[in-house]
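As you look at this complex, bear in mind that one protein chain is not there, while each of the others sits in place.
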Amino acid sequence: MRFKVKCKLQYTLKEQNTFIFNVAPLSNNSQKIIEEDFTTKPETTLEEFESKSGKRLHKAIVESGTFELDYSGVIETGLSIDANQNPGLIEPFNLPFHTFEYLYPSRYCESDKLERMASKEFFGKAQGFELVTYICNWINYNVEYLRGTTDTATSAFDTATEREGVCRDFAHLGIAFCRALGIPARFCSTYSCKLYPQDFHAFFEAFLGDKWYIFDPTRLAPQTGFIKIANGRDAADSSFANIFGNAIMEDMEINVEFIPSEDRQQPDYTTMPITFD
Amino acid sequence: MRFKVKCKLQYTLKEQNTFIFNVAPLSNNSQKIIEEDFTTKPETTLEEFESKSGKRLHKAIVESGTFELDYSGVIETGLSIDANQNPGLIEPFNLPFHTFEYLYPSRYCESDKLERMASKEFFGKAQGFELVTYICNWINYNVEYLRGTTDTATSAFDTATEREGVCRDFAHLGIAFCRALGIPARFCSTYSCKLYPQDFHAFFEAFLGDKWYIFDPTRLAPQTGFIKIANGRDAADSSFANIFGNAIMEDMEINVEFIPSEDRQQPDYTTMPITFD
Amino acid sequence: MRFKVKCKLQYTLKEQNTFIFNVAPLSNNSQKIIEEDFTTKPETTLEEFESKSGKRLHKAIVESGTFELDYSGVIETGLSIDANQNPGLIEPFNLPFHTFEYLYPSRYCESDKLERMASKEFFGKAQGFELVTYICNWINYNVEYLRGTTDTATSAFDTATEREGVCRDFAHLGIAFCRALGIPARFCSTYSCKLYPQDFHAFFEAFLGDKWYIFDPTRLAPQTGFIKIANGRDAADSSFANIFGNAIMEDMEINVEFIPSEDRQQPDYTTMPITFD
Partner (left out) sequence: MRFKVKCKLQYTLKEQNTFIFNVAPLSNNSQKIIEEDFTTKPETTLEEFESKSGKRLHKAIVESGTFELDYSGVIETGLSIDANQNPGLIEPFNLPFHTFEYLYPSRYCESDKLERMASKEFFGKAQGFELVTYICNWINYNVEYLRGTTDTATSAFDTATEREGVCRDFAHLGIAFCRALGIPARFCSTYSCKLYPQDFHAFFEAFLGDKWYIFDPTRLAPQTGFIKIANGRDAADSSFANIFGNAIMEDMEINVEFIPSEDRQQPDYTTMPITFD
């Protein structure tokens, strides 16, 4: 499917600042950048860099005053629905080495502290894709989606009891439960078609069978409308902007538009296993 | 019922220490001290004091060396089983003022942080005594009784996710859930007949109808074998010894013996509402 | 000194609610209520109750709609400056029993977790009143007074590292450090003359020599302008309103006016030991 993505970020700076932006979607086999454009006001050099995990970062050194970054791109995503309706949990001895780092606890996903809870709530309830779906259902039922109740310090350990939060909190809790059960899981920041109000969104991926499958416990937008920006261990390494200095965000506007194609396929909700791989 | 209670505490001290012991059972309408004796080695003055909540505290100023406190007592408890099989939850506007302090969060019972969790897990499941029983069943099923996994810093917020602990952790979680649901609840330290191995024990009381009812989510000893030592908000104000200085505990021996009576009643487990009031 | 205190609280209620207000100043030897008046709109019965620690609580059962409580009072406070310029720390074996409950850790003052930090930062720096003053200076220097950065879940353990907060956070940290060092300390909610903007305020009291001395690490208002509302272990039992139901606060207005007297004494800052006792 094809999407037109726009992202505008506006800041006021009291002094020189360094920004590392992470707003450009991933460019890989399953997600192609058809065209894209960066504009900055005032005009500023953007240095592009690719992280080990494939994130496309853009660095800008900006003088005091106001600063605006405008990104626009046309992206073709190749999400596929898996023929295998319940891709299995992999026995640990078969997990590929590259997935191990997504088994370790991280800043916002203290899977080590949630092992007994995960075991009590989820052990034996289902297997593989169905187990992770069960976890997402649990989160969707037990955690209330409420803006303004959590902040950048909130972690899965908090959400497990406080039971409120936004998309990143939902994803963190899903990741922590998966890791606690021996399933590699990673955080994904994303643009998201048909998300209201438009904003950056977050979901997570769990490694089942031999692929990373998409899960979004918020169910606020169709999964096939995701345009992935970054994979990470959690939100700590997937922020849309790292700022070294004291910038104040004045405005953020996100817009994702579906570009209809001849095959009439549309972004839609699905309960099927889907994957970017 | 009548019990013979013994408690021996032995310490080594490098310097002068002040001890505040709280090992003497409560003396009130429902619990009578038939006889009791304190011995200290070396011989030391014990100053008795009664706290606002009725705890019987004993202060000792002890020189460096070894110190031993031996308490023995014969206590008659008057636990009664309530005719009302499901004493009701009281509407907040009818709660007596003296119960309010047991609605507030405390050091080990952060009920304020567990409100959504308590609501998700327990709302509508039952009412009154049956609701608190349901909470105890939940704790007994979901939390594993494991020595050595928790310490004096562990609180209900931790146990809600870490799901392991000992009697004080079980009681703290029960108290926190009750307060989060608007039910006054307090911590009780106790001697406990038929507890193996013998040790100080903890349970909690919830205020329902017009009385404080006994709940023990560990189910490790018959409730009618309890000889209550203290009520408190949580373990922070119910320790068997506050020590001002650097004393090392060398030994602790607790022994509770049931003294059979003519009516042949014995300490036993019950699912009925029972109360010291 | 004499003050005119006004407090207006306005709520919207979707259903019947029970309020327990704690807005009436303490009435005791050092603080006399010259006159006072409660008005409610709509007219509602206020039931007065005095807690064990002397708090004057007022209960109102209120139907859905809007509700307003107006309190106004003329209060004479008898704060005295101590002749003894450095009232001493009391050895634990001399502490009166009634102060013990203020040595225990509580919901927002986890003194048990701050013992080493308190010892490293404060041991040997000063004694008695000067030590607690040193602690307040430390807090004033190291913690930034910032509205909106903390919430009702924030505790001294958080503030010890996060180093930001409002008056209640400052008081909690001071209390926790004192208790960690063996000094009984309690939380006080208060009206405060010359506090801008006008609001409820919080300070703490430490037990030194044989009295409770006043400390306010925020230094935002003159201590002799305090009109005390409540003593408690921490903010958990000193809230100006406990609400059982879903009331939304629409407005709060506090006003404290100094009533000049013939002796020309005025509320002022002091570094002397002062006490309500």
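Details
In this document, chain identifiers A, B and C correspond to the written order of the chains, with residue numbering beginning at 1 in each.
Going forward, contacts are C-beta pairs under 8 Å (C-beta built on N, C-alpha and C of every residue); 3 or more make two chains touch, one makes a residue touch a chain.
Quick caveat: nothing in here was measured; it's all calculated off a predicted structure.
Counted over the whole complex, the shown chains touched by the missing one are A, C.
Only one of C:Arg163, C:Lys194 or C:Arg219 touches the chain withheld from this view, namely C:Arg163. Touching the missing chain, out of C:Thr12, C:Thr39, C:Gln127 or C:Asn142, is residue C:Asn142.
With the whole complex as reference, residues 113-114, 116-117, 120, 141-142, 144, 157, 160-164 of chain C touch the missing chain. Not every partner is drawn; the one left out touches chain A at residues 18, 20, 49, 51-52, 57, 59, 61, 91-93, 97-98, 100-101, 103-107, 110, 112-113, 152-153, 182, 233, 236-237, 242, 244-245.
Following the convention adopted for this analysis, only the chains that are shown with their structure count from here on.
Computed from the mean C-alpha positions, the centre of chain A lies at a distance of 45 Å from the centre of chain C.
Between the CA-based centres of chain B and chain C the separation comes to 31 Å, rounded to the whole angstrom.
The set of chain A residues that touch two or more partner chains is empty.
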